[in-house]
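Notes follow once the structure below has been shown.
The chains shown are only part of the set, and none of them has been moved.
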Amino acid sequence: MKTYRHKVIVHWGDTDPASIVFYPNYFAWFDQSTLLLFESVGLGWNTLQEKYGVPGMPIVEAKSRFLAPCRFRDEIVVESSVTQWHEKTLEVSHTVLNGATRAVEGYEIRVWCKLDPDRPGRLKSFAMPPEIRAAFE
Amino acid sequence: MKTYRHKVIVHWGDTDPASIVFYPNYFAWFDQSTLLLFESVGLGWNTLQEKYGVPGMPIVEAKSRFLAPCRFRDEIVVESSVTQWHEKTLEVSHTVLNGATRAVEGYEIRVWCKLDPDRPGRLKSFAMPPEIRAAFE
């Protein structure tokens, strides 16, 4: 399975008065990493829209465990891969490595959806075409 | 001229390792305050779109001077009003009061624009209708 490694520098504005990363930023980096992972297999958000009418894959669940703090000027790596496939959803797992330290681990569950033909302006989930999974293998 | 007073609590995540507000947040509060000012005179962004085909007023210039730091748990007020009117642009001035202290002062210049009839997907500036200025008086 394809794994994407997303390098992130921890900047001043990412940290809080305790001089460690303010935790919602990890989820912003997860989101970035998921999009970069999809893009790396030719499935960027713009491509999903143009080819499948899928306006990005909305998030339905996210979780993270914080094992060790990251600090200003740390250079971290977010390792991301799809770890579960369901009919209409998938799970992307993320691990943040800070040098040799496993700092954070978490996942996002995202859903394949399109505009609902019966309710203008609303989204509806659909079964993912098999080529999506195949692209990551 | 209408003045809007926007109360903001300085939260933990708004501050940096020096325990003061990370400065780009002041511009985010300026942006919020401009939109609330417009909304307070019946010209919310959604109204501008529906009534005038104006998708919000994009920013063309912003400046701020930082006179005194604001800290975690300060409750500040952003005072905002339109201070200059031009044919196609206006200037919104903002003052951040932290109790009796004038902490920050700045402005934004924003432009009245619509979709360009000659270039699909691009915006073009137009003269503001006189009722826009009148709404603030």
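Some observations on this one:
Just so it is clear, A and B label the chains in written order, and each chain counts residues from 1 on its own.
One rule holds for everything that comes next: a contact is a pair of C-beta atoms (placed from the backbone, for glycine too) under 8 Å apart; a residue touches a chain by one contact, two chains touch by 3 or more.
Computed from a predicted structure; not experimentally measured.
Taking the whole complex of the structure file rather than the 2 chains in place, the copy count of the single sequence reaches 4.
One rule holds for everything that comes next: only the chains that are shown with their structure count from here on.
The distance from the centre of chain A to the centre of chain B, each centre being the mean of the chain's C-alpha atoms, comes to 32 Å. On the side of chain B, the complex with chain A involves touching residues 12-13, 15-17, 19, 22, 24, 72.
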